[in-house]
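Just one protein chain is left out here, and the rest sit where they should.
Lettered A and B in written order, each chain numbered from 1.
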């Protein structure tokens, strides 16, 4: 019974903390809203890409527009709003997948670098090497040598943004390790493993979240840019970048069709950054 | 300190060697390469000899001069970096020192909004509003509309009408530079403002405030030399993203440069150009990072700290 009460108290305090700050309120509900939109494209919005609508409609508030198709339709008759929803869902799922794998792998590498001190220079050298090649060239090489698949693109993007992430976390961990209170714990006889887990990681959490948020922002921007340029264009599972590429042709007729994917990406990044800012008041942008 | 600089130079040379090997492997080991009929040693020496000459001879006999295209790209990159520093450092110092809350919040929110827009959207919007026909075709078979000769070429050449030519080039360079400079300037603002804020809380700044009368003197002599040099190496870590954005902007604006070249190579499966591009990018980025770190150590006199380990 007391466990339930404790859980209730924890939820209550979390709730209060979430509503303490204007940024947190706006960003939390915004993230919930876009998560709902992303998850409910099939069963709520019934979005699909079959060309059954009237071709080339302008947006609904123009005199020749139809209210059923809010953003109008393309030349092939696909509803642009549905296109936006589907593209958004696939972009978000790709980004989250890439960010998730980067976090897991970087966690492993950070642990390794912390405990096994002599491999640090080698890993740092490998990181230098990866940071030196821009993602575009990496994507080109991989799509020429292996196939032009979205998974390869995600691997390259992850590889080009992961080193910075790992390096920053590693520097923070080493900085914390050199502080006096950690030395006090070491003198008390605690093992490095327990010090790392119980004392260093909770103190690094703000920096960690900031890094994750900036990684998320960089990855989503890179994915959008690279799919815009024409790599891994899989028309059965369109992406926001692909959508922008297609919509740029009808930009003079229907400007919003081109802007909408960009605004969607922009709003996502802004909401995530505001959430981080509200939680810890950290700096914005990286 | 000398040992530190030597260590960095050795790492730089090592990375260039590794990149050179990899780009050579890319050229040699793919199925339809130029060098496939030569032996390994001959191909190796031919590759590096042609690399040092600055041109490449393809099977069809045409030479591919690559220094010019590389030069235009890196010029755009460095110009954007300079513009970013020029805007970012004063704004960052102002943001770090000011107490006006609403101004700080407004600038930070503005930075966030600009940072989160994809550059393709910004570039396409700008081009759409400036010319009513949309020039982004990404059709790489037609000829390039904007011929760029780099600024350095114009300055070093012996033409009589240098100034109008430079003005003409700058006219084409203006818009891409501004769009490119958005992202590095935002990062500069963040870094500089955080460093300046941390430095201004220290005790010696408070002592200087008591002793000195003019705030500019405090800024110039005590605040800046302690906060700015620490940000220079962190700024050079963003060069990769800057180069990426440069290539994308070149593709979008249809300018002669690395971006167009590399996309053409991708369409035509031309591995040479890609390998040279990798080598060039790697060299320039490593060089910039190296220069940044050496500059930071030369200016920043706290040599005893493990700042640079």
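Basically, a residue touches a chain if its C-beta (ideal position, glycine included) is under 8 Å from a C-beta of that chain, and two chains touch if they have at least 3 such contacts.
Convention: contacts and distances are computed from a predicted model.
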Among "Heme exporter protein B", "BolA family transcriptional regulator", "D-alanyl carrier protein" or "Peptide ABC transporter ATP-binding protein", go ahead and choose the protein name stored in UniProt for the chain not displayed. "Peptide ABC transporter ATP-binding protein"
Among shown chains, those touching the left-out chain: B
Hidden partner chain, residues of chain B it touches: 99, 202-204, 206-213, 221-222, 225-226, 300-302, 304
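Keep this in mind: only the chains that are shown with their structure count from here on.
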What does chain B use to touch chain A in their complex? 11, 14-15, 18-19, 26, 30, 108, 111-113, 115-121, 124-125, 128, 132, 134, 136, 138, 186-187, 189-190, 193-194, 237, 240-241, 243-244, 247-248, 251, 259, 262-263, 265-266, 269, 271, 274, 277-278, 281-282, 285-286
Please name which positions on chain A make contact with chain B in the complex. 125, 128-129, 131-137, 140-141, 143-145, 160, 164, 217-218, 221-222, 224-225, 228-230, 241, 244, 248-249, 251-252, 255, 258-259, 261-262, 265-267, 269-270, 273-274, 283-286
